[in-house]
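One structure is given below, represented as structure tokens, and several questions about it will come after.
Here the complex is missing one protein chain, while the rest keep their positions.
Take a look at chain A:
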Amino acid sequence: MSPSVAAAPTTAASSPILSTTGLSASYGHARALHEVDIRVGEGELVAVLGPNGAGKSTLLRALLGLVANSGEVRFRGASLPRQNAVAVASRGIVLVPEGRGIFGPMSVADNLELGAYRLHDKAEFARRRERVLTLFPRLKERLGQVAGSMSGGEQQMLAIGRALMAGPQILLLDEPSLGLAPRVTGEILETLGLLNREGLAIVLVEQKAPLALKLANRVYLLSLGRIAAELDPRDITSHDDLAQHYFA
């Protein structure tokens, strides 16, 4: 473990919103995640970094129960069901998956509505939608458009907007920058930073470390399916520092 753990300015130790103990996951016989322990504090933005194939996506998929897994995941103190993504999502643990998973043939408005599938309070629905359209004004112009015909950046905004419609307790994002132009990525990460400052707990999986480091309160480095280090981003002043950890 990194010596910087003690210095990390985290509330996670006192009141984690989400924590895992010995979380392992496998695809068939291939084990992709080994006994991972992480915790996310209330209002914290935790970045999970690591090279391709380190198990970052698997970690998020295991949290939701989308992949065969063992170990424990606790959400606000209560144990979560392990193989039932619908039940996990219904508690407000909302994943924006890799590749975005928008409903391409449906309209932007329908995609947003389905994000709030379990919400039946019309006033609250309107409030959340207004909020999403304020955060991503570009979606407002495209409400009637078929979602799959939008640009990659707009689709990512829709995926995040749809997740926000669920009123998430914690938002998990799997490489939101994938395939996007730097300017759009910047815009999206800025919005995530804003949401976090308003108190939303976020877990951000990224391959592009510098982007995530700007926002994160705390960083886990994942390597070969294990937590290689837990870092305070303020201690990482240069690329070399991070590279050292990557290859340590």
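As a working rule, contacts are C-beta pairs under 8 Å (C-beta built on N, C-alpha and C of every residue); 3 or more make two chains touch, one makes a residue touch a chain; residues count from 1.
Basically, contacts and distances are computed from a predicted model.
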Name under which UniProt lists the unshown chain, selected from "Ferredoxin", "Amino acid/amide ABC transporter membrane protein 1, HAAT family", "SufD family Fe-S cluster assembly protein" or "Cell division and transport-associated protein TolA": "Amino acid/amide ABC transporter membrane protein 1, HAAT family"
Touch with the omitted chain, as defined above, among A:36, A:49 or A:95: A:95
Identified contact with the non-displayed chain, of A:22, A:53, A:104 or A:152: A:104
Given A:64, A:80, A:160 or A:216, the one touching the chain that is not displayed: A:64
Interface with the undisplayed chain - residues on chain A: 64, 66, 85-86, 89-90, 94-95, 97, 101-106, 110, 113-115, 117-118, 162, 166
